[in-house]
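Starting off with a structure, shown below.
Here we show just some of the chains, and they stay where they sit in the whole.
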Amino acid sequence: MTEPAPTGPPADVVALRRDLHRHPEVGFTEFRTASRAAGRLADLGWQVAAGAPVLDADARLGVPDDAELAEAYQRAADSGADPRYLPALRGGLTGVVARLRGSRPGPVLAFRADLDALPLDESDADEHAPSRLGFRSGWAGRMHACGHDGHVAVALALADRLIDRDFPGEVRLILQPAEEGGRGGAAMVAAGVVDDVDVFVAPHLGMGLPTGTICTDVAGLLANSKLRAVFRGAAAHASMAPEHGRHALLGAAAATLAVHTMPSFSGHQTRVNVGALHGGTVSNIVPDRAELRLETRADDGDVNAELERRVRRMLAGAAGTYGLDVDVELIGAVTTAGNDPAVTAALGAAADRIGVTVGAPGAGIGSDDATAFMRRVQDRGGVAGYFGIGASSPAPHHSGTFDLDEAALPLAVDLLESLVRNQTVPE
Amino acid sequence: MTEPAPTGPPADVVALRRDLHRHPEVGFTEFRTASRAAGRLADLGWQVAAGAPVLDADARLGVPDDAELAEAYQRAADSGADPRYLPALRGGLTGVVARLRGSRPGPVLAFRADLDALPLDESDADEHAPSRLGFRSGWAGRMHACGHDGHVAVALALADRLIDRDFPGEVRLILQPAEEGGRGGAAMVAAGVVDDVDVFVAPHLGMGLPTGTICTDVAGLLANSKLRAVFRGAAAHASMAPEHGRHALLGAAAATLAVHTMPSFSGHQTRVNVGALHGGTVSNIVPDRAELRLETRADDGDVNAELERRVRRMLAGAAGTYGLDVDVELIGAVTTAGNDPAVTAALGAAADRIGVTVGAPGAGIGSDDATAFMRRVQDRGGVAGYFGIGASSPAPHHSGTFDLDEAALPLAVDLLESLVRNQTVPE
């Protein structure tokens, strides 16, 4: 191989993560991230597929509009995207699957790493390590604030470790776009990328766990529905003829308050949130349009469906109150899934081997569309697990000062490597 | 004069208006509009001043940010702005004053024409004449929906008529930026442009009056305060730790409803409106920032001050309710003013001379910072009037299908010319 891998010496997981951190790309715009990962994996000898073969375009939810996709594509092209793989990703087909067969027979073991960043401004405070050390997000309004940069870096570092092929069966790396919002996982499942997987594992860094620990059995993954609601009224001059207006913001404001009055459901964990409200331009026009982005979550799919039903009723009611029309669109959906004891046990054993502490089963209260993969694998007879790898952070996930303790990254690589190499292969 | 005026044959008021209509520029970005008007006036022999000498930069309210100013400046430069005057306007100093002395002694008679468009999308329906006839706004999200294009065209056509100097005293054309929102008038007043004016007249096209009529005594100009309120809370993961968030949209929503519950004031015309609310990005983050744009109006300055006081209390209360901070900034302010009978009478006489019907005194319910000029002129011993020139429109001002009956434009020029030429000059 004469061409160097694009992002530095093979195993430097920290450097990999910092490069990704500097270049955060949100869901379905991970053109640089995915193309460079695909190129590096190919250079290492993995069999790589990218774009349409591994992602059912029609099964995606909440895809950005063409202009945003085109702008992000160009930005990636200008910022070191791998030209060998970039074209395949055009239009937001930013999924990658890489396979490597081991030197002996065995099961198909798949890891999921998610590629996307969040639409947040990253802190520029000196106490924030990425800022102080110079690898803060270079792109305003986008930030790796959930550790996915670490996930991809760990996957690539693991890929490097495994090129000796000294493991049973096949290792498959699934690089998924648009985990945030539950918009990309189901599209890769629909393309069949885990249909033949025996063991599926989705690690997540951070999760409030300190470096040096893992939680092998993260429970509490919530079902999640994400909605976009557009209220439409009628514009009018706010002073000369306010009565001719139908004020979209009043409906949107009433809906925002209403959604947040959702009661707790006894015996369940439930959540609702209106995360965005945008409407109107100037102060003297009755605004004719307002848009909400909101979500529901529950630890049970039926309860989440009931929450979604009630939210839709609230949106319709608020629209009716203020004489508006409202369109509601599902833009993200995540199901629940449970961990198989076999996976939990294998993770615990790997942790023991490398000297990492296994913490108590943890009740998360987030959502992850890793569950889409898990359900498919379990439905087809395989086993699956979702687990947390401690990486101390000074701030919670999804905040502008979130950071990963980089000491956790090599531990994560070690753990996954140990899992791969020590599989019990049924006779 | 060998160089042709930039926008067509001198008196073609309709062509002038259509060119302006195609190139709408919002407040303080009227770089093309103002520079071309300045150039044309200079070419006609008027004495022209533009930018800082006629506009106190610090007295402006609600100036766009530097990026928006720079982008608009460049767009103007690329679209036919007059390079002789463009640089003087840089940074949003988009005011112009032109003077022409008549052939005999007499008073200083000033006309105000406002330059700015609105941040609206113009209709592309076939029934909408500008669309059907090909002079619809070429710039998305901006539209001349209040007739200011007509005001400038009429002023320029009048300027052409008057170059024979066959009138007493001085005629002064005041081309004002940012009338919408009451952001520019006071800045020109602060620069002294009407300090020596004897008679100030501000015509407005449309106003619900049919073509062929005028209203010489528009009353009901409202005092107006425009506010920008920024709510700041704390972001958090909406599912994992919602209790750590302080939800800026809840406060903004509660404030929006609260402001609109403002009672009517007995014996007065009062108005409030929240015209814009923007906050948050994605559905699963507790949003930490939300911004409102809102206004109050009243037919009495003290009542408007009370409305503003109550709105500020509501904003503070809603912020407190949801544990937020709020900053409130005044971004526009208009006072009230009354018409002097001398001006009303002179307008009526001019209308009679040209065969235009004088309608009943009209109670408008808008605001116009022409009142800033009127008050100054009146305070210094001059007289002032604000009047409406009928121009039938299929739709109300500030809507995407507003239009001016172009037959009104030459009538308006005739009327103003008649006013200029027939002044009674005190001995």
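Each chain carries a letter (A and B) given by its place in the written order, and its residues are counted from 1.
To be clear about the criterion, a residue touches a chain if its C-beta (ideal position, glycine included) is under 8 Å from a C-beta of that chain, and two chains touch if they have at least 3 such contacts.
This one's a predicted model, so the numbers in the text were calculated from it and none came from an experiment.
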| item | value |
| --- | --- |
| Size of the entire homomeric complex in copies, 2 being in place | 4 |
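Everything that follows uses one rule, which is that only the chains that are shown with their structure count from here on.
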| item | value |
| --- | --- |
| Rotational angle, Cα trace of chain A fitted to chain B, multiple of 5° | 180 |
| Inter-chain centre distance, chain A versus chain B - centres from mean C-alpha coordinates, in Å | 47 |
| Of all residues in chain A, those that touch chain B in their complex | 118-120, 180-181, 222, 224, 226-227, 235-242, 244, 247, 249-250, 252-254, 256-257, 260, 271, 273-287, 290, 293-295, 297, 332, 364-367, 396-400 |
